[in-house]
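I have a structure I would like to understand better, so I am pasting it below and will then ask my questions one at a time.
Only a single protein chain was left out; the remaining protein chains are all shown in position.
Labels for the chains are A, B and C, by order of writing; each one numbers its residues from 1.
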Amino acid sequence: MREECGIIGVYGVESASELAHVGLHALQHRGQESAGIVASDGSEIQSVKGLGLLSEAIDASDLQDLPGHLAIGHTRYSTTGSKRVQNIQPLVIEYSEGIVAVGHNGNLSNAKELRNRYQSKGAIFQTSSDSELIVHLLADPDWEPGSDPLAEALRRVEGAYSLVMMDSDQLIAARDPHGFRPLSLGRLDDGYMVASETCAFDLLEADEVREIEPGEIVRINENGVTSSRIVEKSRCKPAMCIFEYIYFARPDSIMGGQSVHATRLKLGEKLAENHPVDADLVTSVPDSGNSAALGYARASGIPPDSGFIRNHYVGRTFITPAEEARASKVKIKLNVVKDVVEGQRVIVVDDSIVRGTTSRERIHTLREVGAEEVHLRISAPPIRCPCYFGIDFAHEDELIAANRSVEEIRDFLGVDTLGYQTLEGLMESVPGCGENYCRACFTGDYPVEVEQDMHKYALEAQRG
Amino acid sequence: MREECGIIGVYGVESASELAHVGLHALQHRGQESAGIVASDGSEIQSVKGLGLLSEAIDASDLQDLPGHLAIGHTRYSTTGSKRVQNIQPLVIEYSEGIVAVGHNGNLSNAKELRNRYQSKGAIFQTSSDSELIVHLLADPDWEPGSDPLAEALRRVEGAYSLVMMDSDQLIAARDPHGFRPLSLGRLDDGYMVASETCAFDLLEADEVREIEPGEIVRINENGVTSSRIVEKSRCKPAMCIFEYIYFARPDSIMGGQSVHATRLKLGEKLAENHPVDADLVTSVPDSGNSAALGYARASGIPPDSGFIRNHYVGRTFITPAEEARASKVKIKLNVVKDVVEGQRVIVVDDSIVRGTTSRERIHTLREVGAEEVHLRISAPPIRCPCYFGIDFAHEDELIAANRSVEEIRDFLGVDTLGYQTLEGLMESVPGCGENYCRACFTGDYPVEVEQDMHKYALEAQRG
Amino acid sequence: MREECGIIGVYGVESASELAHVGLHALQHRGQESAGIVASDGSEIQSVKGLGLLSEAIDASDLQDLPGHLAIGHTRYSTTGSKRVQNIQPLVIEYSEGIVAVGHNGNLSNAKELRNRYQSKGAIFQTSSDSELIVHLLADPDWEPGSDPLAEALRRVEGAYSLVMMDSDQLIAARDPHGFRPLSLGRLDDGYMVASETCAFDLLEADEVREIEPGEIVRINENGVTSSRIVEKSRCKPAMCIFEYIYFARPDSIMGGQSVHATRLKLGEKLAENHPVDADLVTSVPDSGNSAALGYARASGIPPDSGFIRNHYVGRTFITPAEEARASKVKIKLNVVKDVVEGQRVIVVDDSIVRGTTSRERIHTLREVGAEEVHLRISAPPIRCPCYFGIDFAHEDELIAANRSVEEIRDFLGVDTLGYQTLEGLMESVPGCGENYCRACFTGDYPVEVEQDMHKYALEAQRG
Partner (left out) sequence: MREECGIIGVYGVESASELAHVGLHALQHRGQESAGIVASDGSEIQSVKGLGLLSEAIDASDLQDLPGHLAIGHTRYSTTGSKRVQNIQPLVIEYSEGIVAVGHNGNLSNAKELRNRYQSKGAIFQTSSDSELIVHLLADPDWEPGSDPLAEALRRVEGAYSLVMMDSDQLIAARDPHGFRPLSLGRLDDGYMVASETCAFDLLEADEVREIEPGEIVRINENGVTSSRIVEKSRCKPAMCIFEYIYFARPDSIMGGQSVHATRLKLGEKLAENHPVDADLVTSVPDSGNSAALGYARASGIPPDSGFIRNHYVGRTFITPAEEARASKVKIKLNVVKDVVEGQRVIVVDDSIVRGTTSRERIHTLREVGAEEVHLRISAPPIRCPCYFGIDFAHEDELIAANRSVEEIRDFLGVDTLGYQTLEGLMESVPGCGENYCRACFTGDYPVEVEQDMHKYALEAQRG
């Protein structure tokens, strides 16, 4: 389960590229497969890009080649095994009005249709990135004179997009009318910044100003900050991805006015209310289950403990097939603390179950060292439908909850009891009105219509 | 604060080098600066070595060049900025009896004297590693005929050594008479393994047999496992490093018959007993403070919460000096969850304080976001003296507790109250008798006499 | 002085990507800054790309991910200091008709105008490569139904292009109506190949069939080889780059029906006829002057000798500024054989003079070791005008012959006599009619009209 991107933009401070670089570290959890930074000194636009973690993709010494007061940055994951250097964002593209750079988090739901439409008009595509499509729309010569081409462009795309863009002297941030993906505005000394999550603000000692609104375009240049609308606010139907609260966002980020940690605590409390069980201890699957496990423990009064220990040094380890047979990467990453669980009735709190195979392996290890009972509690409801707005879940037929009952899943995982979050519990736990979130992965009710065969751009097949 | 090494040995299974490689992943926390594996098929000895994390130092595909049923491995840190490839362990050395490979965890306290003595006899040194010195002793032609040269050699060295060694058909493990550094024996299918910590056994589904005893040499070959003594057991004075429990070892490792996690829980409970304070929540400094914070919360009844979030993606990030001015690596690694601590009376549980500068920065961040009170509790007593047995603390004049009272430290850190573990509390928390541990970093009472100017080998100055 | 590219295409043999990879080695002299290979198995198109020499850019083991009977490859140089990964060719682009991959050698002379025209129609550009522009034209939806879009596209571009293209089941090769850059067709077992130079055929034991004609498009697919025309043959005015014979092409390549070596021999003979001088020996500046020096020696009867020795190990060496002050890269690459030239009257034969600074340094070294007389003979006429068709000479104001007389150049270089090839001598030496070659760098008579400000695409400024 991987999300597509972290985005950042910095305006109005010296060495903006260095701030973007530091800030991207706080967004590394949103994408580890490539990174890029683009900067401008008001005339020339420069960029550095590379594959891998930020520390691998960008050499800090390269930043001296990126002077200027304006920069955007991006971290992304790429599809399995792909080393397509073309897809590294931000894209830097020349069109009739000059050069524009774009970094995108999300997934457009009418991309294929638009792609076909523009291809039939002669457009060519070098990446499978939606950023490229957005620039095609931006560059469309048919927009009414006097109109705002970016707004016009964004009115035509559907689905999820949080965008940072820049030309040589302006930073632009935009968020789709549903606000699927997060994006916030911060104040930084004499300047401004935008970022996917506020944890990037904390790192740079920026103050959060507010979230970019669904349907809003914010432009930051020498005249300050101006806001315009893609769609009238009254016509925006907020549908922020509720999974950001469950899994993606960092617990220390502020979303919806409170820390993601606080929301996850509530998720754990709800689980305790709805799926109580008599047990000796509550353990999380670290780190994503930590907050909810704490909430479960608080609400249930059952003591929290550390049944699992995560090995944080092995993010990108490669082992041989023979090695894999002996010790899977699941085991390298997570070990059980035997004397915590041996002979105990253990409640395990995890964030979600996608395919179920990893969970089963973890549960198996608990059993091996002698856990007497294992009760699994999941912060999310059963994931039954694919996401078309930026989360790369497994295909539908691989989602364990798509085709099995909770009892069947319980049996597959080998736990004594299994308690999923209810949809209501989830909606009551998130900030604001639960209706204002996209819950399609649980319900199948997609906020926008979805094309057949999304994700099937021909270029995706390529390597390089 | 860094420890020197993780060591592993595997005997009696096919592709022993692959098992050593997998197992080293579980010891990565004991050294991230270089790694090496040596293997034998009974006749030829092969090795691979490299700088960096295991995933950087050793390419899994190289392991096919290391066939055989016998392998040892090592992870180490190197001194600041050093890229001395010569120092990567295990060392592979030829002497009169053939080839021997050695991996060492610890620090000899009479190394300089022995080095001088052997140099005066014509010995030459290519590394600053104690492993090299040990082989010089092993190769000494003056041992009595019929004696065990390794035992004789080890009787001459003083200080800390947990060793894995091998020749072409035998695995050897040895531990100094004080048992400063951990080393355990495990059973693996038809074979055996040794490792610094039992978490490496878990990964390979080996069963722990027992700890290698202080003063013991264990040899594993086609005739099975045999044990001999460096020093009579009755003359061994156990002095295992108590800091392994406080900081170094992984919580899931079994040491002294129980998980390190369980010991740390007790450390937290003791802290709560000895330094109670009225507060709203207990937070750890993750991850090293997690278990003790849980213990504190349990004993005090004050709810645990997550005041800090660690960014696990930024282990080895380099940022520019200009970037450092804006956001130190401390901040990149650890952020505060604002709404957990804002307006709250916060108890922070950390493992230890070395220089105090990192702690101060973290406390400062808590204050910035509005913590009303900050009460710092430290699992360890004040560190007042350098370690000469394998821990690279700061120099004595940099140890904040060497020259300041607790009240002065409290003032320096900017906390409302500061509570260190008492030495008694520590001794009561660890498994077995508290007297059986080295506590010299707290007391200055070194279990063995220490040379002047330890660590000052001329070769250390080199780079390369 | 650098040319832009080497191109190759392979059709109809198993593992076409491997043949393309081997064959690119023979084209490495045409571009050392990046390399790429694209392959198809009839359905899926895969690619690998990288920066640097072929051995750095492409790992031979990657080729197993590029199965299929069809492949194209490209080597290129990039502008100084640029690491723009986007510009690595072949480009792989999706348009309305599917996916097409393009590798290009040459330089379009109306690129800016076309770029502007397409930008005004909404086109966007991600590279500064002419390949991208060509695909924009190919994808233009306004071509007449029933027309050949590629032919239509190529009719609109002016300047130099030798192209290899492919879709999933067809290899295409095309050459501009002037035939500026070389491109040949070869027969390979059951298949075919195309390459910039025939030395790539020799390596793969392919037989040369013929040169692709100026103005010709060759398509190779399961129906065999078909040829069509961009422009009627009668309307093609051949203007192949005469500099290929002087400098770029490998001596062992067949061009115009004979080896480039044979042509260079004649150039040397012509020089001897037109600029005789009494001297003791003839030496080349290796390796590009070797053939002409031999020709000069033959025609003059003055013995050839090796006055200079080239150090072939230092292609891409970086030395510090302090080092540069002491020993320039010119000296690292070329040393004088003292006892060959000391006290001698030396004729030095070089291929051409661009800025004159490197030549001067070499001559200076000859003088230092005691050459009595130095007579410089140049295979090419004076280079007075920039090339807009694929050679990256210095800017016009840096071309020493643009603004100085031969006597002034002689004085600047510090030689006793200086003899350039005459234009007539050059035209008489190359195969076929001398009028059929582009000689614009010597005469300023460009075969096609040239835009102002060529090479000034905005994206060129970028790094990344």
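The rule is simple: a contact is a pair of C-beta atoms (placed from the backbone, for glycine too) under 8 Å apart; a residue touches a chain by one contact, two chains touch by 3 or more.
Every value quoted in this text rests on a predicted model; they were computed, and no experiment measured them.
Across the complete structure, the visible chains that the omitted chain touches are B, C. Contact with the omitted chain, checked across C:Val209, C:Ile332 or C:Ala394, is made by C:Ile332. Between the chain not shown and the residues B:Pro141, B:Gly301 or B:Pro321, the one that touches is B:Pro141. Remark: the omitted chain is touched by one listed residue; of B:Ile99, B:Ala151, B:Val209 or B:Val330 this is B:Ile99. Only one of C:Glu4, C:Glu18 or C:Glu132 touches the absent chain when the whole complex is considered: C:Glu18. Touch with the chain that is not drawn comes from one residue among C:Pro251, C:Gly414 or C:Gly434, which is C:Pro251. Listed for chain B, the residues touching the missing chain in the whole complex are 36, 38, 44-49, 65-66, 85-86, 88, 91-96, 98-99, 116, 119-127, 132, 135-136, 139-142, 457-459, 461-464.
Interface residues of chain C facing the missing partner chain: 15, 18-19, 21-22, 25-26, 28-29, 32, 53-55, 59-61, 63-64, 199, 202-205, 250-252, 254, 258-259, 261-262, 287, 290-291, 294, 298, 303-306, 309, 311-320, 322-323, 326-327, 331-332, 335-340.
Criterion: only the chains that are shown with their structure count from here on.
Considering the contact criterion stated above, no chain is in touch with chain A and with chain C alike.
Chain B maps onto chain C through a rotation of 180 degrees [Cα fit, steps of 5, range 0 to 180]. Separating the CA-averaged centres of chain A and chain C is a span of 47 Å. Here the CA centre of chain B is 59 Å from the CA centre of chain C. Chain centres here are Cα averages; for chain A and chain B they lie 36 Å apart. Within chain B, contacts with two or more other chains are made by no residue at all.
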